[in-house]
Every structure is written in structure tokens, then in C-alpha cells.
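Below are the C-alpha cells for one structure; questions will follow.
Note that one protein chain of the assembly has been removed; the remaining protein chains are unaltered in position.
Going by the order they are written in, the chains are A, B and C; count residues from 1 in each one.
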Amino acid sequence: MSFPLLTATAVVPAVGAIATAALPAAKRTAAKWLALLFSLITFALALVVAFRFDPGAGAPFQLTESHAWIRDFGVRYELGVDGIAVALIALTTLLIPFIILAGWHDADPLEEATPNRRWRPTQGFFALILAVEAMVVLSFEATDVFLFYIFFEAMLIPMYFLIGGFGDRAGRDGEEEAAGRRSYAAVKFLLYNLAGGLIMLAAVIGLYAVTADQLGTGTFSLQQIVEARTAGTLNIGTGTERLLFLGFFFAFAVKAPLWPLHTWLPGAMGESTSPVAVLITAVVDKVGTFAMLRFCLQLFPEASSWATPVILVLALISIVYGALLAVAQRDIKRLIAYASISHFGFIILGIFAMTSQGQGGATLYMVNHGISTAALMLVAGFLISRRGSRLIADYGGVQKVAPVLAGTFLIGGLATLSLPGLAPFVSEFLVLVGTFTRYPVIGIIATLGIVLAALYVLVLYQRTMTGPVKAEVTNMPDLRVRELVVVAPLIALLLFLGVYPKPLTDLVNPAVQHTLSVVDKKDPKPTVQVNAVPGEGRHGHAANDQDVEAAK
Amino acid sequence: MNPVYYLYLAALLFTIGAAGVLIRRNAIVVFMCIELMLNACNLAFVTFSRMHGNLDGQIIAFFTMVVAAAEVVVGLAIIVSIFRTRHTASVDDASLMKL
Amino acid sequence: MENLIALLVAAPLVGAALLLCGGKRLDRTGHWIGTLLAVASFAVGVALFADMLGRSADHRAMHQYLFSWIPVGGFRADVAFQLDQLSMTFVLLITGVGSLIHIYSIGYMEHDERRRRFFGYLNLFLAAMLLLVLADNYLLLYVGWEGVGLASYLLIGFWQHKPSAATAAKKAFLVNRVGDMGLSIAIMLMFTTFGTFAFGPVLAATGATSEGKLTAIGLMLLLAACGKSAQVPLQSWLGDAMEGPTPVSALIHAATMVTAGVYLITRSGAVFNAAPDAQLAVVVVGAVTLLYGAIVGCAKDDIKKALAGSTMSQIGYMVLAAGLGPIGYAFAIMHLVTHGFFKAGLFLGAGSVMHGMNDEVDMRKYGGLRKYMPVTFLTFGLGYLAIIGFPGLSGFFSKDKIIEAAFAKGGTEGWILGGAALLGAAVTAFYMTRVMLMTFFGEKRWDPKETHPHESPKIMTVPMIVLAVGSVFAGGLFSINESFVTWLEPVTSFAHGHSPVSATTVTASTIVVLLLGVGTAWLMYGRKPVPALAPRGSLLTRAARRDLLQDDFNDLVFVRGGTHLTTTLVQLDRSLVDGAVNGTAASMGGLSSLLRRLQTGFVRSYAVQMLGGAAVLVAATLLMRGV
Partner (left out) sequence: MSSVASVHSLWTVAAGAPGKIPGPHIEYAQLSPTLIVLGAAVIGVLIEAFVPRAARYYSQLLLSLVALAAAFAAVIGLAAGGFGSSKAHIAAMGAIAVDGPALFLQGTILLVSLIAVFTFAERRLDPAAHGKRVDSFAAEAAAVPGGAAEQAAVKAGFTTTEVFPILLFAVGGMLVFPAANDLLTLFVALEVFSLPLYILCALARRQRLLSQEAAVKYFLLGAFSSAFLLFGVALLYGYAGTVTYAGIAEVVSDGAKQIDPALAGTMGNDALLLIGGALVLMGLLFKVGAVPFHMWTPDVYQGAPTPVTGFMAAATKVAAFGALLRLLYVVLPGLRWDWRPVLWGVAILTMLGGAVVAITQTDIKRLLAYSSIAHAGFILAGVIATSEDGVSSVLFYLGAYSFVTLGAFAVVTLVRDAGGEATQLSKWAGLGRRSPLVAAVFAVFLLAFAGIPLTSGFAGKFAVFKAAAQSGAGWLVVVGVISSAIAAFFYIRVIVLMFFNEPKADGPTVAVPSPLTTTAIAIGVTATLVLGLAPQYFLDLAGQAGVFVR
């Protein structure tokens, strides 16, 4: 039994959360640094995981840990990662330090607030962020359905406090008003997701009942169930499987969020501070799409392909609908939220296209969308914090007074509209191709998304950054060092992954192939067989052949 | 004469008692109705005991009486105390807590 | 040698990175760095060209594989370059003209405090454009394709404080995005059909593919081309794009970027050759646009807008030629190159005029400028002669060939296309003469007190002169025993068209229509003085001033309709989708306060309910048994 790397990756932030929360009220700055330190350690650990992980190895899950936990429920503490999980863990642990840095002052008590020895919002803020990180990481690592479910649900609570407890300063109508809207958004978020989770609970229990009924002992171990399936010892009746699938999918679709279950997202992202908004859309929501890929598809292959048409249509609606609503938004953050809905549509589309391009693209999309939204949202947050308003109409000509801010904002935006050369393009195009190969019409309609994306991003940029300088923004400071430290690496990453995504694809491909093999789907073959490529470079083949191997 | 009639009587008494509980306002009367129900039960016990030819029923009847007596003690205590505070024994007046 | 190819792209890319991230400390040297790297890229291009000439015709294509870009399953996109004669031509044009315009801009942007960024953008554009023409597969081409789009977006909106500029930039990007949709769909089609989208295999495999698929691919490519090359119906952005600084208009919106569409079609020749329907669509688009652009060009008083119109129509010629297939590709490219010279020259001239007239663009406020800025006048004049196809100058050779080829299409089609091309030539002659007269001849219509027209500095005039030289001789040079055609043939293949009318007749008629056009223009603008305020003008004129109501149409359909759609959707989202959720919650609350009523607080009512419950319980149990 080697060093439990995966557990450590989750335990460190958890410990960090406790440590941060324990600091006395006066030690605010210390708390911030402590939180940052722990998040960095976590990231380091995640990197170790990434390096220790070997994409080539045959086993679907690596670095596995397995201990007995609740025998009566057939629950084991089973951790393990495949390429997809590794990528997402890396993303999560990478983003958290930036989120913490970006939110450095978001939880400082208001100046006029009376000092209260007991009430320690700052400590709470950072502790909660770390708590969320721990749970998210665990839910990426869990290979036991029940274990996953536990953290999938539990992470709602700290998220809920983050959304409801902390928001942008001031705003047009006073603090009281804002607090009201905040807690409304928070409650909506929680109830929405809780409802989803509870429906899923029913399905989880159902799954146990089925396994217990057919395997003698009920189990939640993903691998066991998949193996039992392939071995034929376990076959869930069609009706049951579909019900269970729907139970699972509903929860994930709420989390993702998929139209028409999306209405909690704009509120939650709009009312919370932008780092928290990033946490929601870039980190927490990814658990939903990730779970579709890992649990929905692998546990219920038949049901998945049964539901595919409907889901694809919903995803398509999300793409177009989200984009159109984004165009109409007057509030920067809500606009980004609707953009995210559109993007999640793409991710889900890719997952259920059931092609290696689609799912590989979807996975890349999760990572890239995380980074790009983080970049855009955080810069937007900096902008908002300067002016104290989220309304697009309140800005104009910022680019003249704060060129760097405007520049980073533009790059974030360009990433959001997935400009070639930036990371999101790779994933979006893969998703489109992957969908197109199997469902041409849907693929074509989905490409509308790229036009609409350009529309809402450029309109946003034009209205806020260009044109004559508005009076209120004339003496708006440009990005500070801390803020640059947050944004620059993200942008660099966007560029790098846009030009050289191979490390990521190599990481993800085997996992995707495994998923597809479980679902028993093959990529459609091209209609025309092209023989040896004349024009292409000789070095090319060596590199490409192994990809062909990977494809098999 | 057929012991079953006693059962019918018991049932009748029980019903009367129950009806009384529903109809009467005065706590004391309500309480007496409950006692009536208990006694109906006793009657049933004794009858069945007779029919089965074993004594269990009769023994139970004694137990029931004892319990009823205890109930009276507690019940009256409560009713009296609330009567002293509110100067009324109507159960309908005791309806501060609702919804 | 072929390992140098990457350098072509790398040089300007490095420049862009340096200038955009370098910060203030590069403000004073920035423009030199930018120019230097552009020139460097040009030098590399020349070197490669020399090397290429050294080889035999069919071993000239070079290929450089850098790394595997996106490998996912059967999907393999590489970052690899392919430099054949076609690409080479473009590389020289882009880097050459590009370098010249860099130099010109040093002078033109001298007083702009954001000059460093301007050069950064220019370099970025060069890099993207070179990537576009060097890519060895469609996906990488797509990257360059959008890259130039981005650069053009940034440069059109360079003066962002002007709302008009910002809007124009946004419009350009959006319209292009529509085209990009076409390109991406085309790539997807290729992937599903061939399992790859590298030029080599795809173009090789066209024979084995159903015509329907190829037609689809062709049409999608055409859509892309329309977007980028401002062809009908996606031409609306080019006019507004003139909001950008004039060098930008010269480089991007005249010489290079807007011709990318022609490159795409020529490059995908194999596809179009096998898909006649697609080809027909191409020629139709070309013909329509060349007339459209010409007509618009006649009505504009803004010198740059007039030139923009002419750009459209000239590219229309190229597209038309490219649509004609093997008989046209070479000429399309040839006209593209010559056009690159004279149109760039014209724009730089216009820029120099504006430079001297403190940025006045309305030609009605010019007049008689020839003695104030002789060099500009001379270079502009040569460009003018070239574009109207004055015998012996570049335009003459290239355009004439296209008209011939158009007739050579044969049948009614041939007559229609040829006629359109001829008509276009006439109109071109008309509006260019109009520009010429209004700008440099007649009496001055500007107020000498405010404006002091003067010749531009050397750094601006030298590039103009070079371009002028190009626009004079390039055409002739290319046509000496069809050197250009033979040069391109290995890539584009070439077939002699058999035109129903002899070449000499065509040439003669072109010259005739040319004289007609010039004559009318002189009658209208040369003889009688030009009113400083535009007359109301005929219905056609007024329509032409508004780009033949194109924008009004877009505005009505897309902008208004779109806004309406989105706003209604927002309503629906709130009332319907979210309403359903909140409704459930509310109804729960209602139900709750309803059920609360049962809790009356009266013991007796409780007792009643209990009794009822008991009754139900008993009844249910009995029913279960059916007793």
C-alpha cells in the first residue's frame, strides 16, 4: 500500500479549511495567506498525481485506493483516477489559488461594520472555498457511486454559504436589497441542486437494490458493476435501467446545467462575487458533466443510448438558447452565466455524441471552459469592483483608461468565443466534428453557436471597453499586480493549450476510448478511404501512427 | 342468552363514549366519556373471557380499572389546574396553539 | 531549406508578441522592430523563392512538419506547412506589400500615441495571413483565417474611441464569423467524407467522391470565401471597414486579406472542378459582386469607400475567374497580384492625400490637388491607369485575360459572364476616373485657411513609388510567354479556353468600353465643376450611396428581428422556464397554508380527525381482505 496520493490531494485542502477557519478574527491577512498556501500545496500534489498517472497503462483507473467503509450499505472508500479525472483535478486545483487571489478583498468586513470578535467572514470565505475544493476533488476521484454521491451532495452546503454569504459591494440599491437577492439566489441554488440530488438518491438506492438482488451483495463499486455487466452476471431490466439513468441524469443535468434546468445559474453567478461565480461554473458544475461521462454512460449504457436523442436536442437548445439570452443581458455577470449555459450545452452535446472526438472534445472543453471563464469572469470582477456596478450600460471607453484590463478582458472574451489559437477552439471544434460525424444536422445547427458567441462577446466588449470614456470610469485604475498575477498565467495557459493541446489529449484519449468501449460505440468510418497521404511530411507519420493505435 | 349481545352492547357503549368525546365541551364530561369507552372495553373483555372459557379477559378488566383510576388522577389534576387558571372547563377555550 | 518556412510565420509573430506585451518601454523603437521583422520575413520569402526557382517545376513544393496538433481518435490535425508555387506567390505578395506598408505606416502613424500597438497588430496580421497561405490542411488554414479576422477586427477598431470604428470592427468580425461557419462545416464534411482534411489527401480523393458531397463542401467553402472576400451576400462589412487607418485598408482590405477567399477557392480547385454546380454558384457570386461593387463605387463621395467598392468589384473579377475552373485559376491569382500592387498603391495615395488634407475623406472637399502633392498624384495616377486596364499596364493584362476566360466559358453562360465582365470594366473606368478628377483636377473646393495640402514625407512616398512601379510592370512581366501561368500550373492546372470571340476582339472591346467609361466620367465631373455638396442624385445613385440598401436589409432582418427574438426569449425564460420552478415552490406554500387550517387548535376537531382516521384505517384493512 503506497502513499495514498489521492486522499492526500483532498485532505490537504480540507485541513487547510479547518486551519483557516480556526484563525482568530484579527488574523485576517494571515488567513488569506494560509488558504493560498494550502491551495498551492494541493496544486503541487495534483501535479504529482498527473505525473504519476500513466495514460498508456491498461487499467481504467490508477493510483487506486480501497478501504472498507460502510459494509451494510455496500459502500467502500474507493478512489481512482482516469485521464479525465486527472485533467479535471488538475484544473480544479489550478484554479483555486487564482480564485483565492482574486477574492483577496472580497470578504473583508465593511469599514463601517462594528468589529465583532465572533463573526469572522474572511476566515469563513477562504475556509469554505478550500472545503469546496476538497469535496470537488474527492468527487472526481471517487469510483464508488455512493462515495461520489456523498461529496456531490455535501459540496452544496459550503457553496451555498459562499453564494449567500458574500456578494459584490454596494450596487445600485442598498446592502439590504442586495443581501435579499443574494440569499434568494443561494436558496434557489441549494434547493434546485438538492432536489436533483435527492432524485438521484432514489436512483442510487435503486441501483443498490438491483445489485444486491442480482449479485447477492449490493455494491456501489463502479468497476465491479461494469465488470459484472460485461460478464453478464448483472443485467438490469430495460425499464429499471432507464429509470435509474434518468434519476442520475436529472441530478447531473441540474448541476451542469442543461436547459430547462438552468434557471438557478444566472442568479447564483450574478449575485455571488466573481471568484465564487468562477468556482460555481468552472469547478463545481464540471462535476455534473464529469459524472455524466463517468457514471451515466458507464453504469447504464443502454439507457444512455436510449436517451441520447432527447439529450442531444436539449443540449442543442441550451447552446442556442443560452447564447441568445446572453446577447440580451444587461448585467455583465449574468451575460457570462448564460454564455456558460451555452458552453455546457456544447459539453453535453459532445458527451452524448458518443464519438471519440465528441467525448474527448467534451473533456477538453471542461478544462478549457474552466480556464477561459475564469479569465473572463475574474477580469469582469476586477472591472466591477472598480465601478461598483454590474450593469454593462454603466461602462464605456474603459479601454482608454485601463488598456491592460481591457486587453485581458478581450482575450478572455476571444477565448469564450473560441477563437482559433486559443484553447477553447480546439475543444469546441472537436465537439462539433464529433457530433457532426454521427448527427450532421445537429452538428450544423450547433455551429450557429460560434456566430452567436461572437455576437455576445463583441457586443459586451464594445459597450464596456470602447467608445467615448464615461465620466464614472475616467479615473479607473488599471490592473494591479495581484490582479495581473491572477490573469496572466490563465491567459498564457489558454494560448499554450490552444497551440499544443497534445499533452491533454494524450491524457484523455485512453479514458475516452475506455468509456466508448463500455458504451460499446465505435466512431463512424469515413465514406471515402484515403490512401497514403502524398503531400504530408515523413516525420508526421511516426507521430500520427500511435494516435491511430490509440484510436483502436 | 347469546353472549354476542354483550359484545354488541360493548360496541354501542364504546360508540356512545366516542361520540361524547366529540360532542361535549366540558373537559370533565369528555373525560367521563373516555372512561365510558374504557368500560366498554372491559365489558368486551369479560364477554370474550366468558366465551373463551379462560380468565384472561377478566384479569385484564381489573388491570384496565386500575389504569383508568390512575388516568383519572392525572387527568383531574391537569383539568383542575387549567380550570383554576382559566376559570373554565371548556375544552374549546384551550385553543391558543393552532395552525 | 524547407525548415525556413516556419520562420516566415515566426518572425512577424515574435514581433507581435514583443510589441503587444512589451509595454511602454518599446514605444520609441516599436515601429522599427515591427518593420524590421516584416522585412525579415520578406527576405526569407525571397530566399525560399530563389531556392524554389532552382528546382524543376514538379519538385518545387516544399513541406515542413512541425508537430501533431490535435490527435483525437481518427481525428488528426498537424501543424505543418506546405509551400508550393501558389503559396509562394502569396508569401511574396503578403510580405512584400506588407513590408512596404509597414514602412509607410511609420510616417502615417507618427503622431498616434498607440503606434507601437498598431505595428503589433500589423505584425499579428502578417503572421496570421502567412499561416493561412502556408497551412497544409484546412484546420490550420482556419486558424490563419480567423487570425486575420482578429487582426482586421483590431485594426478596423484601432481608433476605438470612435463608436463608428468600434461598430465597424464588430460588424466585420460578425459577418466573417458567418463565413467561418461555412468553413468549419466544410472541414467537418471533409472529415466525415475523407477522414482527414489535409490538402494532399482530400484534393487527391475528390475523384472517388459523390458529386453531391463535393458540391456541399464547395458551397460551404464559397460561403467562407464570401465572408472573407466581401462577396455578395456577405460584402456589407467592407465599406465600414474603411474606418480603420488607411494603411490597414491598403494592406488588409485591398491587397491581401480580402483575397483570401480567392486563395481558398483556387486551393480547393480539385473540389470545385468535380462539382459544377458549386462552380456555377462561384461564378454567379463573382459576376454579381463585380457589378455591385462597381456601382457602389460610382456613388461614394468618401474616397476610401469608393476605393472599397472598387476592391469588391475587382475581387469579384478574381472570384469569377476562379469559378471558371482550370481556365481561370491562374488569371484569378494573376489579377490578385497585380490588384495587390495597384490597389495598395491607390489606398496609400488616398492615405497620403488625407494626410495632407488633415484627414478629410470627402472627395467633394478635394480638388486640384495635383500641384500640391505631385508624387502622390503621379503614383495614384499610375495606379489609376493600371486598375482601369489601360493597355500595357498590369491591370490590362490580368483583367483582359479574365474577360476572355469568361467568354470562353461558352454558351449563354459565357456570353452573360463575359458581358458582365465587360460592363464592369466600363464602370470601373468610370468611377476611377471620377475619383481621379474629383481629387486631383478641377478647382480646389477646400478652404485654404484651415487646410494646407502638402506632399507626404519620403518614408511614405517611397513605398507608393515602389507599388506604382509594380502596378505598371507586373502584369506585362507575368504575361511574357505566360510565365505566370506556367509557374502556377503544377498547382492549379491550366487549360486553354476556347472563346467564341477571338482574343483580339475581346481586347478591342475592352479598350472601347474603357474609353466610354472614362469619357462619361469626364463629361460629368471633368467639364463642369463638382458641387461641394452632393446633389440628391437619381434613385440608383441614392441606393448606391447606401450600398444598394444592403445594410437597411440586414438592419431590418437580423438586427431588429434578433433583438426582438432575444427580448422575447428573456421574457419566456423568466415567466415560463423559471416560472414553472417558482410556481411549484409557490404552490407548495399554498398547499401548506391550506393544510395548516386542519390544525384548528380545538381538541375535539382533532378527536374527530382521529376517529375518521381510525375508521379509514379499519375500512382499509377490511377492504384489503375483502371481508
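Simple rule for what comes next: a residue touches a chain if its C-beta (ideal position, glycine included) is under 8 Å from a C-beta of that chain, and two chains touch if they have at least 3 such contacts.
Here the structure is a predicted model, which means the values were calculated and not measured.
A.B. asks: List the shown chains that the missing chain touches in the full complex.
C.D. replies: Computed over the complete complex, the missing chain touches A, B, C.
A.B. asks: Just name the one of A:18, A:44 or A:70 that touches the chain not displayed here.
C.D. replies: The single option touching the absent chain is A:70.
A.B. asks: Of C:21, C:47 or C:614, which sits in contact with the chain we cannot see?
C.D. replies: C:614
A.B. asks: In the whole complex, not just what's shown, which of A:182, A:229, A:369 or A:390 touches the removed chain?
C.D. replies: The single option touching the absent chain is A:182.
A.B. asks: Give me the subunit A residues in contact with the hidden chain, please.
C.D. replies: Given the touch definition above, subunit A has residues 68-73, 116, 118-120, 149-151, 153-154, 156-157, 160-161, 164-165, 176, 179, 182-183, 186-187, 190-191, 194-195, 198-199, 201-202, 205-206, 208-209, 212-213, 218 touching the missing chain.
A.B. asks: Since one chain has been left out of the picture, which residues of subunit B touch it in the full complex?
C.D. replies: Interface residues of subunit B facing the absent chain: 4, 7, 10, 14, 17-18, 21, 27, 30-31, 34, 37-38, 40-41, 44-45, 47-49, 51-52, 54-57, 59-60, 63-64, 67, 70-71, 74-75, 77-79, 81-82, 84-86, 91, 94-98.
A.B. asks: Would you write out the residues of subunit C that touch the absent chain, in ascending order?
C.D. replies: 585, 588-589, 591-593, 595-596, 598-599, 601, 603, 605-607, 609-610, 612-614, 616-618, 620-622, 624-625, 627
Rule of thumb we're sticking to: only the chains that are shown with their structure count from here on.
A.B. asks: So, what's the distance in Å between the C-alpha centres of subunit C and subunit A?
C.D. replies: Taking the mean C-alpha position of each chain, the two centres sit 36 Å apart.
A.B. asks: At what distance in angstrom does the C-alpha mean of subunit B lie from that of subunit A?
C.D. replies: So the centroids are 66 Å from each other.
A.B. asks: For subunit B and subunit C, let me know how many angstrom lie between their CA-based centres, rounded off.
C.D. replies: 97
A.B. asks: For subunit B, which residues are shared contacts with two or more other chains?
C.D. replies: Within subunit B, no residue contacts more than one other chain.
A.B. asks: Under the stated contact criterion, what part of subunit B meets subunit C in this complex?
C.D. replies: 18, 21-23, 25, 30, 91-92, 94-99
A.B. asks: With touch defined as at the start, can you tell me which subunit A residues reach subunit C in the complex?
C.D. replies: For this pair, the touching residues of subunit A are 188, 191-192, 259-260, 262-263, 321, 324-325, 327-329, 355-357, 360-361, 397, 399-400, 407, 414, 419-421, 425-426, 429-430, 432-433, 436-437, 440, 443-444, 447-448, 450-451, 454-455, 458-459, 462, 465-469, 499-502, 505-506, 509, 512-513, 523-531, 533-540, 543-544, 547-548, 550-551.
A.B. asks: What part of subunit C is in contact with subunit B in the complex they form?
C.D. replies: 596-597, 599-604, 607-608, 611
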